[in-house]
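Note that one protein chain of the assembly has been removed; the remaining protein chains are unaltered in position.
Naming follows writing order (A, B and C), and every chain is counted from residue 1.
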Amino acid sequence: MVLLLLSILFPMCFGVFVIGRRGGRVGALALGGIVISLMINISALLFARGGLSVYVGTFLFALALDSLPRMLMALAPVLFLLTFVFLLGAGKNDAKRARLFGFFFLTLGALNAVYASANLLTFYMFFEVVSLLSFPLVLHDGTERARRAALIYIGFSFTGTALVLGGMKLAGMEAIESFTAGGVALSEPHNQLAFLLLALGFGCKAGLYPLSAWMVPASNESPVSVGALLSGVVAVMGVLGIVRVSYQVFGAERLSGGWAQTVLISLACLTALMGAMLAYREPILKKRLAYSSISQLSYALIGFLTFTKLGFIGGVLQVFFHACAKSGLFFSAGAVQEQTGFLRVSEMKGIGRDMPLTMGCFALLSLSIVGLPPLGGFAALWELSRGAFVYGGALGSLCVAVMLLSALLSAGAFLPVAASAFFPGKDFFACVNGPRLVGWRVLIPILVLSAAVLVFGIFPGVFSGVGERLFATISGGMS
Amino acid sequence: MGAALSTGSALLFSEVSSAGGMLPWYQNIPFASIFLLMIAGIIMPLFRKGKRGFCLAMGVSLLVAALSAILLVKLSINGERFTYMMGHYPAPWGNEIAAGPLEALLALMFSLVEALSLLGGRKDAASDILEPKQSLFYLMMCELQAAMLALTYTNDIFTAYVFIEISTLAACSIVMARDTAKTIVATIRYLVISLLGSGLFLIGVVMLYCITGHLLIPQLGEKIAGLVATGTYTEPLTIVAGLLFIGVAIKCALFPFYAWLPFAHGGATTSSSAVLSGLVLKGYIILLVKLFYEVFTIELIRSLKVTNIMFVFGIAGMLVGSWRAIGEEHIKRMLAYSSVAQIGYVFMGIGLGTNLGVAAAFYQILVHAVTKPLLFISAGRLIRVQGHEKSLYRLRGSARNDPLAGVLFTLGALSMVGIPLLAGFVVKFSLASASLLNPNRMWIALIALAVSTVLNALYYVPAVIAVWTPSGFMQRKKQPPDWMFGVSGAVLGALVVFLGLGCIGVIGVIQNGLSLWL
Amino acid sequence: MKEFLQTVIAYRYETAAMILFGIGFINLLLQKNLLRKVMAFNVMDSSVFLFLAAQGYIEGRIAPIIVNNDFSATTYINPIPSGLVLTGIVVSVSVSAFFLALILRLYKKYHTIEFDEIMTLAKKEAE
Partner (left out) sequence: MMKFLMPVAVLLPFFSAPLFALKRFRSIRALKALTYTVVLATSAMVLILCAAYDGQMLKLAHITNLLTIGLNVDGMSRVFGCVVSILWPITTLYAFDYMKEDHKKQRFFSFFVLSYGAAVGVAFAGNLITMYLFYELLTLATLPLVMHKMDDMARYAGKRYLLYSIGGASFGFIAVVFTANYGGANAAFSLEGVLDASLVAGHEQLLRTVFTLAFFGFGVKAAIMPLSGWLPTASVAPTPVTALLHAVAVVKAGAFACIRLTYYTFGTELLKGTFAQFIPMAAALFTIVYGSARALRTNHLKRRFAYSTVSNLSYILLGVTMMSATGLMASAQHIISHAFVKIALFFCVGAVLEKEHKEYLDEIEGIGRRMPVTFACFTAASLALIGMPPLPIFFSKWAIGESAIELATGWGYVSVAALLVSTVLTALYTLSIVTRAFFPLGNPQVAVQKRTETRSMTAAILLVTVMMVLLGLFSGTIHTTLARWLIGGAA
């Protein structure tokens, strides 16, 4: 139990400490800190037993580590580590960086708390804390546009929390008491409405269409590392919320077949399609990446919402691979922006010759996003479509069609970027100043992520096994 | 004057002496008090110095107050209402005074308030009125009080007309007492309009006499009851009732006819404006209600729709009076406009058409008779302390020079606004409860009460705040403390609080007094 | 219409009194000149007394002043209205006297007895 608390409190205190330090060797300090918190997380993951519960009046606040978030406890710090390495390489070393690192640590601490919360009420509380702590990250650049983007972010995330609060109220007192495998037999008449509200509320972070409009301006205005984090880890928290609510609060059997499920799945399909189409058309690379992350996330949602084992496994895979691929893409875009200052895709014609390694990884990762066989994306897509078929019915086949179509569209979005980078075509005059020297600290995260996508793409068994075990535990013996 | 005109046959003389038997001593009090006041008035010019005139007037008023108090106690114990034949002449020819607990209470309150107003306004009177004229001023004050008492007690309508004329003359002269050009113009206006009113009242009385052939109220009552039973003379009766009502309405400044009041009461000296607002306006209303109750019987009046007019004029008076007061800068004129509003309350009470309403109206008469003089006296003191500055803007901070005047002015203002524990609230409450019994007029009355409370607050509270906020206009040199004002203000203030707190007894007396009238 | 004329003829004094009352009332109210107001007031009051006297009059009887010891009520007309008229006259005389005194005082001050001019002068003086 101590490890659990430590995993939450250490990053937070370290973050406050980092913000407090004015100048000085912040980078090294941050790296050291993130490694330590990774260690703590992993040990908490393995050895944490028992939990902490506090009664405030009739409300119970409890922290305990059950099976579902263990995977995420490991994933999050790794991504943070890679982000820090990239930041050291790419970011400007000025006074504000200490604040950026500080809030990164605070967000990590809050995320650990979210993963560790044992009932819906605590989950809701830390869900709000995460959005509050990640909000200064979006503000980082200090420009008027950044502030507006941040306020939009706050607006939407609090709309999300409000919807969650509404859902919790409708679900009633015993729903927020605890997360039990297979859900609690709720007597409330308006279960479906409560589930819909909760899912929409968490969907705001997990990229469901109407409420995730904040993702694009936020990732565009904020530094690349924050963009990566938003679509990587923070979005996953939203997905976790939906999974917990559907499996561990309402229970998958009670919900499957209900009208709420059909509404949500159709909304997810719509998001997938919209995201892909908008990404295809978007000139600015970072916005394009944000749009595609919205559509990719709704793939995972489709998987989880089908309440089938295969869909669940597909969702888990999709979550993992998308996190890696999208962070990699964000880092490579950041590297390009840092080296050449290019923002628009049209400007990136022919830089493959100058930055061969970065653009190579970019091409590889975008292939994974599209879902070609050797890479991870394919495994996720494969499981998702099998799950959709198992879900069956017109909606199932519609999901598959949508997934394929948006995969095609995202191919159209990313592959031309990679192609024009290496084969610029006849009328391109090679610019004079030769190959860019991209720092090794920038390249390492991109290479590691591409390797991860490639290796786990070939051997997805590791994760599908994890998915299977998870499904068995939390769904309380469903098929 | 007004003594019996003895005509008719010798038979008549013989009959009177045989009536014989000593009257109980307290039955002389009504006549005695009127007579005393008249005598005091008559011998007043003998005094050269105003001070002695003041003392005589004060003495007589207090004596009359004491007598009325004794009478009130006597009558309310055995709860009877006696008539007192003037000069032992029996009904159709002789003149009569009727006195019941209600009349005694009104007489007590009027004489008490008169004495206190005189006391409170003494310093102002001394400085405003020329030395030789002061005794004449007090002469008029005594005459006025005599007329008021006569109006309350009289049982004969022609005597009532005569005393109305006396009160008009007396009132005009005390308005003029300050002897500046402006007051004379105000007096002329007041005189003209009063004459119109009393003219109408006279023609009404005359027509009533010609129809019924009687002048004494009890006999008039029976005759008219007979007429109404047979259903004859209904139009003339309506006209007579209308004439009497309009005549009295003009004289007591009800809604459409209030134009003269602000200038008359605004310009006069403190004690005269206190007496004018407090007593003079009320005397006529008491006479009117007595006529309506005993002569026409209240049911006939209600059937003749006169009470509807009263109700409408009352409501209009409440709202317009307060509305005009909001814009008023001159403090005394503001208080005068608020009197118009308070008269509106009285008529609305009567117009409600329920006995509880009329009782509430009478209670309002008493409360206003006490609160308004309190306000006028303390305003007069504030004006004098602030160097005769009359506009509210220049009066700012005057309460700081004389805190007692400030506190008393605030007390009066709060009672007007209707803060519970003070008299104003009880009036509003009883008027509202009375309106509950009359469903179709209830909502109008309640809304009017609510709106007029707000309007009252809108000019009284800013005035209080203005008076208390320090400003450049405050006089450097300290005025000597005026103990006379202190005493009268304190007693009036105590009366306001007493009427606010212990009003159960007072309303009881009014109610059984009214029941004796029916 | 005809019997209306007959009643008017029958009660011609009363109708005259009422008309005079109207004239007096309106003029008292509307006249600008103060003296005219006083005159209008007197017209009004005397019209009331006319009305009273007319009402008290009984054909063929003499004024209520006792002559050669004849005390029977039938020889005289109704005395009460006459008594009232007496009192009424007393009242209206005193009021007129008061009114005239006021007008005199105003004239000394403003040298005019037009009430409008006096009002404007007073207002101008007030500022």
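The criterion applied here is as follows: a contact is a pair of C-beta atoms (placed from the backbone, for glycine too) under 8 Å apart; a residue touches a chain by one contact, two chains touch by 3 or more.
This structure is a prediction, so every number in the text was calculated from the model and none was measured.
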Visible contact partners (per top-of-document touch definition) of the missing chain: A, B
Touch with the omitted chain, as defined above, among B:426, B:463 or B:509: B:426
Option touching the unshown chain, where A:17, A:61, A:342 or A:422 are the choices: A:61
Positions on chain B where the hidden chain makes contact: 414, 417-421, 425-426, 428-430, 432-433, 436, 446, 449-451, 453-454, 457-458, 461-462, 465, 469, 500-501, 503-504, 507
Those residues of chain A which, in the complete complex, touch the missing chain: 22-23, 55-59, 61, 94-96, 121-122, 124-125, 128-129, 132, 135-136, 139, 142-144, 147, 150-151, 154-155, 158-159, 161-163, 165-166, 169-170
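Rule of thumb we're sticking to: only the chains that are shown with their structure count from here on.
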Intercentroid distance (Cα basis), chain C paired with chain A, Å: 106
Euclidean distance of C-alpha centroids - chain B vs chain C, Å: 28
Multi-chain contact sites of chain A, meaning residues that touch two or more partners: none
Interface residues, chain B side, partner chain C - complex: 1-2, 5, 7-10, 93, 158, 161-162, 165, 168-169, 172-173, 176, 181-182, 184-185, 187-188, 191-192, 195-196, 199-200, 202-203, 206, 209-210, 215
Chain C residues touching chain B - in the complex, by the definition given at the top: 21, 24-25, 28-29, 34, 37, 41, 44-45, 48, 51-52, 55, 64, 71-73, 79-81, 83-84, 86-88, 90-91, 94-95, 98-99, 102-103, 105-106, 109-110, 115, 118-119, 122, 125-126
